[in-house]
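Right, one structure below, let's go through it.
Omission of a single protein chain aside, the complex is shown with its protein chains in their original locations.
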């Protein structure tokens, strides 16, 4: 059953922002993220949080879930995968402001959180 | 017994602000909100928080409770229903400042919080 | 959209117990139960927990979820609804042992938990 | 034994601020506040927090406790009673800055917090 | 508004046990109990928990709430009031088994819990 | 990188029990278990706990970790996978007593815990 | 102001047990116990819990508080002081059953709990 | 053993700040502070927190501990003792910035926190 | 400074049990245990809890602390080190009953608790 395809930003779907002019934040918490360590091949686990002020569109939740599932058998470092998530999110959703946080479970007794912020050019 | 009428802002009642000139915040936490997912028809559950600085009037709590109950059999997306609550609240209460937060329980392992702010034109 | 049908034990589906001879407990926690107070018509909210040792069959989770959803617009007292859940569960699943706990949110500052146990005649 | 007298600001006693020129905050947390709902006559319960920067005087704690006890059999809405506490406190203590928070336990599944701030004219 | 009448077991109402033969526990948690210290006249606060296996009848919740409210202006020691609650409960409800716990907030830095059990003669 | 082989009990390694005659319990908590739902193909997540009194041998932790990782792309129901873990564990470790608990994260608002106990024939 | 007298069991006062025949437990939690380490002279801090089924009498709380305060400047090891508390309690209160727990805060990174049980000869 | 001497700022020892030019905060949390109420003679208990940016010197921890112990049998009000701690600390340590928080356990159901800030003249 | 000597049971000191005939439990919690993994040389960390009913003697706390510190640079598996602690404790203290729990922090996402019980022959 392991035929997850490679994740691709084309999987992310959007819908029109119902109130584009309002001060309006959407926070989406995904505690079931898993990918593979590119060095050891062992699974990594973490929680990915998206917090954004939408521009013209909002992310569609089910497409986000399916997109994140595809990282399951992908090898990627914490910093790289969190930046990849930001690149894909910005390309598709073009939010006015967005913060993405990757909180990864301990490895060797050490836990790591990566926080990336992006703001649209005005 | 399922004869809840459609929610309508005319149900919301108010009473005069006892100290209109003061810096004064009222926070109302409603952890028993439920509506229906318009796609699947399955129930959604969440906590709605209203935090506002009243203008001339304050919201009457019992009318707010009855108004929120009427969403029980209404189909609405998270973003839409939270914005609807803001529109109705602002229309009836005309607060100097208001923040409404909808925190919805996990679906597909993903939980969502929608935060909307509004400030009266000065 | 309020056309939830009346709950009926015929909705509950089962599948064969994979290890009937083993000491084996299944706990199912359903924190999104809601029904109506038969006196006031106001919604009640609670968590229903099923903890059972299966006999020949196990409960199928999706059918349990759909069955519980149908109480949404049904008026019933705490004690009555928890006993009703037990009657239906025993009739369909015939577990060797079962405990059902209904934990209801506060009303008038008072919260109520109803715990029912049942053991099959040997 | 129910002969609590009506609360009155004359009950509040003060003592001189030991360091009037310093940046100095006193927080007093009173989790055992109770009064009556003026509509239903049922008891309300809450925590009252006073957080202030004293001017010339500080509030004497025992007198504050006795003053608060006298609300026991008084009927008053949340907003009204919190504003009354502020009026009395400011009249007697004349603090440079004060914040009073009334956090009331759930009624009908809804809990309410009232936060009032006051700053002395400079 | 302080005209609470004296508490009396005649206020407690019951309804028939829906399943007298079943192993069936009802737990009722009342965190808003208050009475007066008979020595000092100061208010006491506590949580009263009733946990019982009904015999022929169950306690009606609203009548229990109103009965407990009447202790508001009654002077009574912790041990005495918890035993009084047991006496009244047993006289009216005649449960097969009952446990009543009074958990009182700290006085002089010391907190007290009183637990009483009663079982019907067989 | 998705070439996880199928899990097989031959992967589980053991080492001799250092004190076979003692009353001695080993608890191993594995919060990073994931497999696939055989119906939907979506990932499931859970914590697997092994609690056992060793007989002649103890489980080697690293081999247990690698064995559990191989369920990553395997489709299996909660009850089936937990029983499978028990079968493999008993076959290889032959403990005097063992309890295995699978605690799975919510799906459709419902979370499930499966607890299996096994005792060696004396 | 350091003139605390030596603690003595004669300070402990009692009152008659209101229901001597009942199954009845009183738990008294005293989190503000302090004495001195007899080796170093440094203060020790702990919580003393008394849990007992009264015989003919109950302990009077205020006298217990004053008795415990007198250990403030007394040097005593954990085991000795907890046993001393038991000896004095049994001598004065003669409970049917009693458990005393001394939970002391960490010293050198190590915390200690001493639990003593006593049952009256039948 | 009750021969604690009176506290005096001369007991506080310091050592040179290892990096005087850096933005550098030291937080010291002392949860075992006790003194006496000057009115009643009963013990008070609290946690004292020092949070400071050192100037030329840092406080030596053992001397701070011994200094705080000497308040054990001293009678002092909350506001007075916290201000006294600030005066002594500033006189000896001369920090660039310091905040001292005294958090005292409940008396009569009311708990009190005193927060004092001080900044060196530039 | 790394000259910790090898741990040896001769370091453990005792003192006479003050009440040999009483039902009396001493629990000692040591959250700062560290040793080395014999395979990788990496440090392991855990909490060691001793819970025992003393026979003729009690363990002296400071000698226990120094004894435990000496494991700092010793390589030992979880099961081996916990059994070693039991052997040494029983040899020196000869308790009537003892339970030792080693709770070790996660390695590779897996945490382990080892619980050993011992009872003196009667």
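Per-chain residue numbering starts at 1, and chain names A, B, C, D, E, F, G, H and I are given in the order in which the chains are listed.
By our rule, a residue touches a chain if its C-beta (ideal position, glycine included) is under 8 Å from a C-beta of that chain, and two chains touch if they have at least 3 such contacts.
What you see is a predicted model, and the numbers here were worked out from it, not measured in a lab.
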Option touching the unshown chain, where I:55, I:75 or I:108 are the choices: I:75
Interface with the unshown chain - residue positions in subunit G: 42, 45, 105-109
Residues of subunit A in contact with the chain not shown: 79-80, 83, 86, 107-118
Subunit I residues touching the omitted chain (full complex): 1-2, 4, 31-32, 34, 36, 38, 41-43, 45, 69, 72-75, 105
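Throughout what follows, only the chains that are shown with their structure count from here on.
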Centroid-based (C-alpha) most distant chain relative to subunit E: A
Counterpart interface for G-H, drawn from A-F, G-I or C-E and sharing over half of its contact pairs: A-F
Gap in Å, rounded to a whole number, between the CA centres of subunit E and subunit B: 37
Whole-Å gap between the CA centroids of subunit A and subunit H: 47
Residue numbers of subunit C (touch at least two other chains): 31-32, 42, 45, 105, 107-109
Chains touching one another, given as label pairs in label order: A-B, A-F, A-I, B-C, B-D, B-F, C-D, C-E, C-F, D-E, D-H, E-G, E-H, F-I, G-H, G-I
